[in-house]
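Encoded as structure tokens, here's the structure I'll be asking about.
A protein chain is absent from this complex, but the other protein chains hold their places.
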Amino acid sequence: MTTTTAEKTTTSAAGQIRAGRGGVVVVQRRSNKPHMGQGLAKGMAVVIKHFADALLKRNDSRDEISGMFTVEYPEEVLALPETYRNMPVLLYDDETGHELCTSCFQCERVCPPQVIHITQAKNPETGKPVPAAAEFIIEYDSCMSCGYCAEVCPFDAIKMDHYFELSTPNHLAMDVHKEALNRPVSYYATIAPNLWAEVRDTALKKLQNNIKRRPGTIGVAPQALGKVAAKTPAAKVAPGAAPGAQAAPSAAPAKPVAAIGKNMPPEKVARLEAIRAANRARRGAAAGAPSHHEQQVQLAEEPVLSSAPPQGAAGPGAAPGLGGAAPSTGPGEDMPSDKRARLEAIRAANRARREGEGPAAADAPVQSAAEPAPVQDGAVPAAEPDKDMPDEKRARLEAIRAANRARRREQEGS
Amino acid sequence: MARLNSGELRELLERDLPGALAAPHSPPQAAEAHGEEENHPVLQEHDAVVVAERLPDVARYLRDQLGYSYLSHITAVDYLREGLIEVVYFFYHPEGGGPQIVRVRVPRDNAVIPSITPFWPGANLQEREAYDLFGVHFPGHPFLRRVYLWDEFEGYPMRKDFPKTGDKYTHVTGGEE
Partner (left out) sequence: MIAGTFTGTIKTEELQINIGPQHPSTHGVFRMITRIDGETILGLEPVFGYLHRNHEQLGEVSSYLQIIPFTDRLDYFNSMPNNQGYCMAVEKLAGIEVPERAEYIRVIMAELSRIQNHATALGFMLNDMGAMGTPLLYGFREREKILDLFEAASGARMMCSYMRFGGVARDIDDEWLGELKKLMVGLPAFFDEFERLLSENEILLSRARNVGILPKAVALDYSVTGPLLRGSGIPYDVRRAEPYSVYDRFGFDVVVGSVGDIYDRYLVRVEEMRQSLRILEQAVQQLPDASGGHLNPKVKQQSIRPPAGEAYARVETPKGELGFYLVSDGSGRPYRYKIRAPSFINLTALSDLARGHKVADLVVILGSIDIVMGEVDR
């Protein structure tokens, strides 16, 4: 029995009709042949041949259909292709220690099961958003491993990992946080060399731009914090910062940072350096003016993070005479002398008061390094460098701070 | 049987089955008063829109007279703003070619279309699905019961006014748990 398409042509003995680009073929049922067991015998022959082949030869090529192809996992593993995607991981640069993620939220938006949760980092002094992620959570148990996050990331910060042995009885551990998600770029370059080579240059260039916009150690992978402290990358200093504890010997002052993403032309750099040198000389050097970055680093390593580091709030054992360091403002800015005098007076008064109350007053609630910290006790109110703070406002601020201090002491006492 | 071009079906239906075609849908006045709404689906008018009661006749006509004996697909779409549910039937010719699309528009609060299952068994599960998810009733169907959800389920989940979260069967997602 044959069937035809719209254009009829002749039929052949096998029941095949060819018309145009292909015809209709009817399957052969072999109904006429008597079946007396030879089918079973043929089948057994196939099975025996496979059995013999499996003992004698190894099947390791895609055009072979018999032979032993067992891979004795976990002693032997098959090589995974580069494009294999299992779960996402975040990358951080080996050299600078900075994470590539800028919390642009593209991956969070595109994720089909919506398992990515990002919190953007904020500059602790100004409250402005910083291109770094404060918190990054992926729910591994719901992640589909579709790879969309890696596909859309404009900074090549999130990539798909190859590791698949993720079984765990701890369900809560399946909400993976940034610290556990971080992998060095060298790891990714090992598992996916070609894919990384395609994007390496643009990714690192974008990273350099972003590092300039990240103050202090925001955006540094926790795994690399120790390394970063030894270096002094460019940092933007917020106005109103006061020198902190144990003034370290002043290292090279921070490089000037111009508008975001742009480099300063060299003549401007020279001018800026000259101005700073002049300021430094004018300010004298009781203990030098440590760069803001170093202050931040010291503070970051201690459990207490303060934004405008006041005297004594840098932790236990702070020497009372810390306020000797001259107040420093933003680069290129000069604090007017009357303001400096007022600042010094306030600080002297605070120091005196604090010494009376003892080191307990210096304690502040422990905060994680990533969260923005409120302005601490005794910190100078960060006024704009060209405006005075009216007296009544200062008094009010002092009153508020005294009240906070008292409350905090109460909480610690309880 | 010749295969039809698009648009021919309407003419044939006008000629052979008078009264089967429905009047074109006119947008409600309220929509025009509000001005241009950004995102809204449009109702297609160039296909054959049939009144609900005549659908079995149209289906039989398509199959017996025109040779479109392969019913591929029955879909229900809920047009909330126009207040109607449109059920779309896709008929194909076994020799190939594109679909003949027949649409039936019924009001949302009284969605009743006579079933074509008695003479077209392929529509069985698809009409049950439209009933289960949209609440369109098909009198004449031999076994009109819910197909995906359990029988005691209340509501028609694919309708646009069925809450996507926070109905009596689920908790409110994204809120306090």
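A and B are the chain letters, set down in written order, and residue numbers restart from 1 in every chain.
Convention: a contact is a pair of C-beta atoms (placed from the backbone, for glycine too) under 8 Å apart; a residue touches a chain by one contact, two chains touch by 3 or more.
Keep in mind it's a predicted model, so treat the numbers as computed, not measured.
**Q** Using the definition of touch stated at the top, determine which of B:60, B:73 or B:137 touches the missing chain.
**A** If we include the chain that is not displayed, B:73 is the one touching it.
**Q** Any idea which of B:17, B:51 or B:147 touches the chain not displayed?
**A** B:147
**Q** What does the interface between chain A and the hidden chain look like in terms of residue numbers?
**A** Residue positions of chain A that touch the missing chain: 1, 3, 5, 16, 21-30, 33, 35, 37-40, 42-43, 45-47, 50, 61-65, 69, 80-81, 83-85, 109-112, 144-148, 151-152, 160.
**Q** In the full complex, which residues of chain B touch the absent chain?
**A** 38-42, 44, 69-73, 75, 77-78, 88, 90, 92, 94-99, 120-126, 129, 133, 143, 146-150, 157-158, 164
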